[in-house]
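All protein chains of the complex are present and in place, except for one that has been dropped.
By written order: A, B, C, D and E. Residues from 1 in each chain.
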Amino acid sequence: MNTGDISWILCSSSLVMLMTPAVGLFYGGMVRKKNLLSTIMLSFTALVVITVQWVLFGYSLAFGPDVGHLIGDLSWFGLRGVGVAPNTDYAATIPHLGYMLFQMKFAIITPALITGAFVERVRFSTYVLFILLWATLIYDPMAHWVWGMGGWLRNLGALDFAGGTVIHITSGVAALCAALLLPQRRGFGKRPEDPNSITLTLLGAILLWFGWFGFNGGSAYAADGLAIQAIVNTNAAAAAAAITWMLLSGFNHRASVMGVATGAVVGLVAITPACGYVEVVPAMIIGTVGAVVSYYCIQFRHKLKVDDSLDVWACHGMSGTWGALATGLFATTTINPAGANGLFYGNPGLLWIQFVSVVVAWVWAFGMTALICKGLNAFSRMTVSAHEELVGLDLSQHGEEAAGSI
Amino acid sequence: MNTGDISWILCSSSLVMLMTPAVGLFYGGMVRKKNLLSTIMLSFTALVVITVQWVLFGYSLAFGPDVGHLIGDLSWFGLRGVGVAPNTDYAATIPHLGYMLFQMKFAIITPALITGAFVERVRFSTYVLFILLWATLIYDPMAHWVWGMGGWLRNLGALDFAGGTVIHITSGVAALCAALLLPQRRGFGKRPEDPNSITLTLLGAILLWFGWFGFNGGSAYAADGLAIQAIVNTNAAAAAAAITWMLLSGFNHRASVMGVATGAVVGLVAITPACGYVEVVPAMIIGTVGAVVSYYCIQFRHKLKVDDSLDVWACHGMSGTWGALATGLFATTTINPAGANGLFYGNPGLLWIQFVSVVVAWVWAFGMTALICKGLNAFSRMTVSAHEELVGLDLSQHGEEAAGSI
Amino acid sequence: MNTGDISWILCSSSLVMLMTPAVGLFYGGMVRKKNLLSTIMLSFTALVVITVQWVLFGYSLAFGPDVGHLIGDLSWFGLRGVGVAPNTDYAATIPHLGYMLFQMKFAIITPALITGAFVERVRFSTYVLFILLWATLIYDPMAHWVWGMGGWLRNLGALDFAGGTVIHITSGVAALCAALLLPQRRGFGKRPEDPNSITLTLLGAILLWFGWFGFNGGSAYAADGLAIQAIVNTNAAAAAAAITWMLLSGFNHRASVMGVATGAVVGLVAITPACGYVEVVPAMIIGTVGAVVSYYCIQFRHKLKVDDSLDVWACHGMSGTWGALATGLFATTTINPAGANGLFYGNPGLLWIQFVSVVVAWVWAFGMTALICKGLNAFSRMTVSAHEELVGLDLSQHGEEAAGSI
Amino acid sequence: MTTLKKIEAIVLEEQVDAIKQSLEAAGYVGMTVFPVKGRGSEGGIDLRWRATTYTVDFLPKVLVMIVVNEDVLNHVISLIVRSCQAPEFDPDPDHRSEHAQSWGKIFVSPVEQAISIRTALQRR
Amino acid sequence: MTTLKKIEAIVLEEQVDAIKQSLEAAGYVGMTVFPVKGRGSEGGIDLRWRATTYTVDFLPKVLVMIVVNEDVLNHVISLIVRSCQAPEFDPDPDHRSEHAQSWGKIFVSPVEQAISIRTALQRR
Partner (left out) sequence: MTTLKKIEAIVLEEQVDAIKQSLEAAGYVGMTVFPVKGRGSEGGIDLRWRATTYTVDFLPKVLVMIVVNEDVLNHVISLIVRSCQAPEFDPDPDHRSEHAQSWGKIFVSPVEQAISIRTALQRR
């Protein structure tokens, strides 16, 4: 074991921990004031609920001893056998518990990302069931396939450094599915969207960027050159994407603050699967293209009148898809010998593998999310009543208000 | 010396630094708008004042060469002799200054926690004297007893991994004492408590959780498996406690956002003394029970009509007491060979020692706080005039307003 | 390479990354509500624009192979040749990319600091050009002189641990210059300055303090005793300065919250060049004097009716100047053998060298900033029209509002 | 000489845009909106303070103030009323709420002068 | 035909709950509150900007607006006045302030119509 590596995994786990509530702040600024607390609460709830799910059985399902290349068994239930000694399959120089801790933060943030699809109308109690099922039935298997020892996509050679497929595609596609299946917000499309506080959204974006250094850098599971390369790429891609969005919105109208914040996040998403495999200039290209993709997908989504309220599909699903494919283009073994070369480095095979893993993530996330939504709706409506929606979720779901009574 | 350990102590000190202002934000969201700045300022002031106290003489009192098992002497005044070389009594692999730095953050946050007891009415200038006296007369000796070389509770074998007794019980009991001795806020109990911004409280809670990874993980003074175990336990206990509070408030009425934030903090408090001695499932039990204890103590406090305005006693004093005792139940040397076994691992003796240290902390904190309050009140009132209270402390104590003039 | 050192540079880079948006929050709280987003956006834009500038050519200019002791050449364009292997000239135990990453954060924050001089009136599009030119023509050469291999001030023996001269003097003096050359805000001096949210300013100050641990501690480029010493000094100086400002404002009127936040930042500025060379008691003296200097410079600036709107000159330029000179007074080789002794340790020569480097920084920053401002103004006005200023920059520059439409 | 009237419509935030647009279309541009909290005929909603509960029954509303000439008063009122009656503003379309919540309230009061500061010409 | 009156009481935030409860108990439910800043007869309070000082004398208040029938006007006013006079709202019980601060102000003005948007029935 290496204290430097352990120190870094401790820090990066802390950084990623911060990201889930930061998603809440990021989303919270975009909704109407009367749904602000409720929106933050959705993310905060993912933090507390999935922590317990993960410790009890989620980690075991995702990373436990392989069953048929499809899922882990339950032998690590309650973290039995997951101790201070390293698990050399996953990370040789840090305690197994450290690997578990870092992965926990990924399992937590993924359902939190989805919440942007149904803010301002989701019923809180059903939501808790939703994320429990979603994490167990969708995330845990997907993580096993891509990252778990014996997982079939891992065996296939799919590259996903920090979760483009596992995290961003699954959450973005689940969001699209939920937005299609659940009722829209009342008056959707007829009234202006009214962010209650762009300041709060900015604060969320700032903390997300900060946390993403741990997200992508920590995925090296060591304090080494690769971790630094990943962070340098991450930072560069985010900046390039933010500038791109700034220009796109500037040409269209004015350089938008919300747009720059969104652009930065989209760039961070795009680089996530690739950050440990590519050089810095390709990283900036990946960020730039990611911003363009998401920018136009948002407009497309508006035209389709789909109420994916905070554009999880456009920002995470599509930018994540681009990032996963771009890994197949730009990956190079000079950066990461444990990776592979992409198309531009003479190996078209990787792009194909990436494509397969993208398709798998789309199909799996869409299909299973539809199943869960239908199932839950049959049993207890996933959205609130019209009156509760009008009063706002803060009052109707939590009996509270974001700001004092006058 | 070990660079990995040093890196971790640097990071964890930074994380804990953030916690004291985060207490200010957490508390600040709960008061009326006209006292918002004042409330944040109380914590911020603890940061700046106790830093200087600690550097000048506080550290020497708490950790300097022992005098009669009761207190350190003043030979480390102004950090003379506290240098880059490790002090092997305290932490063998990091500079002595690093240990001092990390402990400083503990000395700073403890008085900040107390402020929840007398927000919205404490006179600022007297408050500065209060924390100076409190840190010197109560915290420094208590820290010496439990953690200082030669301290009598340390010699007794009391376990307190990251400050359950030293930090949470002393501050919680001091809060109770101050709330009993100082005048209540005008109209207390007759008007609704009106948090000016639950969003701000949530932000505070988020930063507290983030910082607590350093608080508890840093208390290993090394980047090792124990640090990771402590953080895993910390996270699990916080989540379990938040879920518990969510359910309690949900059954009573609706799942409260303020409640989930409070629950998380209470869980973090409860696990603090135990986090480096217990396994993860007991950690979740400790968090859960801590939440139940604090939840009912708040209601009890309301019935007694004690104006411990932000429930420092219920949340820190009582949850900290539970955590200290629980350490005597669940501690196991398989997690930490330097610790001891608790009752459930066959050693009833530890519970008795923990009980003794809890009683000592209660008596010492209550008695000495009473002395300080009485003394200060004789010399200069600790609370503001009725008119100043009506106008609000932001204007009357600081001549400022949280938000612009209209 | 040393994993502990790498871990620390990763963390400190993350911490410093957070500081630039934190400057935005710190400044954002001080302006009128209608310019809040715009103010945060100025800092955020520095983050995204200078990241790309630095990766493409800025780093090469500042740290690339020396040309005539004045500037780096462009051989590291696009980070060619800047890889995972350490550059032993700059930091022997961490990847060269890690050094580049950490330095990037310095290059980003410096232009962000300047923005306080022209908030509430700067035209956004011209501002983007301004920081690009400023970073390239002023910061990159200055960084080369002081820190680059072969730089003439470095050769002279000037000490600047974490950027007093390079960062705070240049930005503060540039701010003074811009404030003198650009039109004032309408009604400046005739209406009260109205901070829209001191809470936000406090949040910014908190995050700045937090990030400064990385700023100053990371400048050791190793997880060693020197890093710890630097952070201990940083924390002590900030606290001493905040207390000083608290007392100054308290004697004048009331202990100001804005004042304590400002004082802390000013103390952090003052200790920046000295933190890796001095002992802790001198550090507190440096902080205290820094606060006094800035406090009276603000009043002087008001008398002169210069619209350096958020006092960048007084807080960064003057406190940075004091800190650079104080390094010549208090530096001691017992703390840092790679440094030098100052006047009080028997070596008057260092003070002279520090004085020279201060003068150089003033002249260079003032002259070149004047050139840039004049140049830009000739080509495209740097400030908005009177009507745009009245409507506010959030709407006129970005088409957005900080808070929802009602 | 025309008399002036002040119309104060207290509605949901969501309704403001509809009001604004229908008035604008009819040529009534001037308008001032206030953030308020209001309580009409409906009952209370329970709020909580950590572990204890209390009742608050004010909901966030928007007060739209429009000063118009008396001769168009009824026209403007009917425009407001109509634009507020879109089905998406129905507070209780599925008839599940125990509280009979209404759609908003309008008050009309007299105004004696309106002065434009630029011209300082008084219109009485 | 009853005439309507608008009561505007400008009070401290803490007093609103007392007003609300006493009116509710007497059957007056409808009410709108505005966040305002106000200055009565008292002097100024000094505020500061970093190292310089300036005077601001507006304090945060709440304006409670209640529209009632004229016949109950005096009753409602007296309810408001009484509920505001609890000792805990005394701005200066210990007589230490230099400023004579009062307890709030009430203005009454005429209202000509009240319209419920749901029914659009005009009550004149």
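Definition applied: a contact is a pair of C-beta atoms (placed from the backbone, for glycine too) under 8 Å apart; a residue touches a chain by one contact, two chains touch by 3 or more.
The structure displayed is predicted, hence computed values, not measured ones.
Participant: Pick out which of C:D160, C:E279 or C:E400 touches the chain that's been left out of the picture.
Facilitator: Final answer for the missing-chain contact: C:E400.
Participant: Tell me, which residues in chain E touch the chain that this view leaves out?
Facilitator: Looking at chain E, the ones touching the missing chain are residues 5, 9-11, 34-41, 58, 61, 63, 77, 80-81, 84-85, 102-110.
Participant: For chain D, which positions touch the chain that isn't shown here?
Facilitator: Per the touch rule, chain D residues meeting the hidden chain are 4, 6, 29-35, 67, 109-118, 120.
Participant: So that we can see where the missing chain sits, which residues of chain C does it touch?
Facilitator: 32-34, 186-187, 190-192, 194, 385-387, 390-392, 395, 399-401, 405-406
Here is the rule we use: only the chains that are shown with their structure count from here on.
Participant: Can you give the whole-Å distance between the Cα centres of chain A and chain D?
Facilitator: A distance of 41 Å separates the two centres.
Participant: Roughly how many whole angstrom separate the Cα centroids of chain D and chain E?
Facilitator: The mean C-alpha positions of chain D and chain E differ by 20 Å.
Participant: At which residue positions does chain E touch at least two other chains?
Facilitator: Residues 13, 33, 35, 46-48, 53, 56.
Participant: List, in ascending order, every residue of chain A touching at least 2 other chains.
Facilitator: Correct list: 2-5, 7-8, 11, 32-33, 192, 194, 223, 399-401, 405-406.
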